[in-house]
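Part of the complex only, each chain left as placed.
Chain nomenclature is as follows: A, B and C, assigned in order of appearance, with residue numbering initiated at 1 for each chain independently.
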Amino acid sequence: MPDDLRERIVEVAEKTGFIPNVFLALAHRPQEARAFFAYHDTLMDKATPALSKADREMIVVATSAANGCLYCVVAHGAVLRIRSKNPLLADQVATDWRKADLDDRQRAICDISVRFARQPETVTIADWDGLKEHGLDDDDIWDVGAIVGVFGLSNRMAHLTNMRPNEEFYSMGR
Amino acid sequence: MPDDLRERIVEVAEKTGFIPNVFLALAHRPQEARAFFAYHDTLMDKATPALSKADREMIVVATSAANGCLYCVVAHGAVLRIRSKNPLLADQVATDWRKADLDDRQRAICDISVRFARQPETVTIADWDGLKEHGLDDDDIWDVGAIVGVFGLSNRMAHLTNMRPNEEFYSMGR
Amino acid sequence: MPDDLRERIVEVAEKTGFIPNVFLALAHRPQEARAFFAYHDTLMDKATPALSKADREMIVVATSAANGCLYCVVAHGAVLRIRSKNPLLADQVATDWRKADLDDRQRAICDISVRFARQPETVTIADWDGLKEHGLDDDDIWDVGAIVGVFGLSNRMAHLTNMRPNEEFYSMGR
């Protein structure tokens, strides 16, 4: 394994106490792994007034559930519990975002995100502009669309490689 | 509240330590509540060599997830963790039964159950007979179909009444 | 067959002149049969100003058609013809409720009922509240949702047991 990936894994392992399986699964292809982590970091380690880190994880959980992705629902469900400081939210969003404890802004984000994940051709520029009523600006809207796209890729890599969530993720943050 | 429903609730509360919200939601209509609990008990408090109590809960979790039912996924997910003695299985089945830790028999049951839950007209008698290769007899097959049907009703009552899972269920059996 | 079921069957046979096949199919499991008939009677043998007995049968026919259920479309189609005193309505509702001879209230009920039958997760509390514009109160709305749920179960039992409508139903009330 190339040094840069090894270092990243060591760093994550020290922080979370275990090596998330996604690192091992993707490390098989170092260049793709680097591209994926670059995407991940630039979109997820970021917060704006209208799109917190927890909101970003909410998008990942809602769309990964729509795509039936076990790894992402369980691993990012754990991160959502931690970032939202709400131990129940991830299971709610994964099962039915419409009835989860979300506010109108979050509900509008989930609505367009899940539709964009499953039927992207039906989402128009006018639909995206609707998010501006909830305080999102053009960069936030780009983030929402890009997160759906990047995790749509991630969901597919997890399905393709039969990626399994580490046991630790199932109970983290509950 | 009629005495028989009150007694049942007291009994459940003593056993589990809290009153599951389904009892309060359904008690608004005592006759329907009695019919639902009668269905529940006769189908779920039962085990046959080819269809254990855990298998029955697996059917409930898989089809309730397909129907987006928060209450049933969370509450019966807890029961599935306990009955299967597997703290991870419920989240797996709820997210993607195809990639859950199931054997061939269980996978065949989930496959037909989820299809029967969402597009019942496509499931034929010949499809049901396919479960016999996995050791199910005619009564087991009736149970599978009836569990899908009864929890399809339950899922709809939960959607209709905005039924929320008790907080306790989210972490039970983990 | 237990006495209570036998008595019910005798009573129905005397009233309608034949034994509807649903009784024979369900009698195989007396406890489930009792629960089903209890549900049926409490929801269907009832009329409110905003939801007549004919309206209730209309819901059964529209959703059973969506679920492709031969028994329920034919048997409840007969009851709908009789209760609505309209020999054409059942065939219209079964084929395309949008173009059937219905008023706005009935059309709104069919719309939400068929969607609730097929994609229950998409129907929100706000959607249900829309029925109040047509005069339905909270109890009527519960009835609509519960009828869809109970006959969704009935449709599945009919598919599962290959239940055939009695020949008499096809021409009753025409």
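The criterion applied here is as follows: contacts are C-beta pairs under 8 Å (C-beta built on N, C-alpha and C of every residue); 3 or more make two chains touch, one makes a residue touch a chain.
In this text the structure is predicted, and so the values were computed from the model without any measurement.
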With 3 of the identical chains in place, the whole complex in this file holds a copy count of 6
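By definition in this document, only the chains that are shown with their structure count from here on.
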Interface with most residue-pair contacts lies between B-C
Comparing each chain's Cα average against the average over all protein Cα atoms, the nearest is chain B
Residue numbers at the chain A-chain B contact, same meaning over half shared and different meaning under half, come out as same
If CA atoms of chain B are superposed on chain C, the rotation in degrees (nearest 5) amounts to 180
Relative to chain C, the most remote chain by C-alpha centroid is chain A
So, in whole Å, the Cα centroid of chain A is separated from that of chain C by 43
So, in whole Å, the Cα centroid of chain A is separated from that of chain B by 29
Residues of chain C that touch at least two other chains are 121
Seen from chain A, its contact residues with chain C in the complex are 96, 98-99
Within their complex, chain B touches chain A through residues 65, 68-70, 73-74, 87-88, 91-92, 94-96, 98-100, 159, 162, 167, 170-171, 174
Per the touch rule above, chain B residues touching chain C in the complex are 28-29, 31-32, 34-36, 38-39, 42-43, 67-69, 116, 120-121, 123, 125, 128, 141-142, 145-146, 148-150, 152-157, 159-162
